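See structure below.
For this depiction, one protein chain was excluded, whereas all remaining protein chains were kept in their positions.
What follows is subunit A.
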Amino acid sequence: MGCSVLDHCVTQEAESTDVPPSLLASGLLALKFPIILLTMTKLLEWVFGVSVIGAAWALVTFDLLNLRLPVAYKEVAWPMPVYLLVVFGCYSLATVGYRVATFNDCEEASKELQDQIKEAKEDLRKKGLKM
């Protein structure tokens, strides 16, 4: 949404000054990135997050930058994705299980409602309601 506005600005500015449009274009392109960051959908946030973490993991596990990290780093990093998924799975099950177990059963609310329904019907009948 913000991008078309920026494109319009580029052409306008290029027409009114002597600055080469290509310089303006790259300058304004740099501004598009924060706008995308700020208005990312949840899906994009996940894709972005997973990509960053995935890149870091691949970097350490496969030594992509030839950093010659200690072997211990690689050994810890390698099973991390599966490990984190399992941890997340267990956490999810425990959390949902806990929430189901502690889900309030509003017995009193139901009883109160039953009593009030009786009271209401009586009062409405007196006021002339034909049910």
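Following the convention adopted for this analysis, a residue touches a chain if its C-beta (ideal position, glycine included) is under 8 Å from a C-beta of that chain, and two chains touch if they have at least 3 such contacts; residues count from 1.
By definition in this document, contacts and distances are computed from a predicted model.
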Per UniProt, the name of the complex member that is left out, chosen from "Centromere protein N", "BING4 C-terminal domain-containing protein", "Exosome complex component CSL4" or "Dolichol-phosphate mannosyltransferase subunit 1": "Dolichol-phosphate mannosyltransferase subunit 1"
Touch residues of subunit A, complete complex, unshown partner: 41-43, 92, 95-96, 99-100, 103-107, 109-110, 113, 116-117, 120-121, 123-124, 127-131
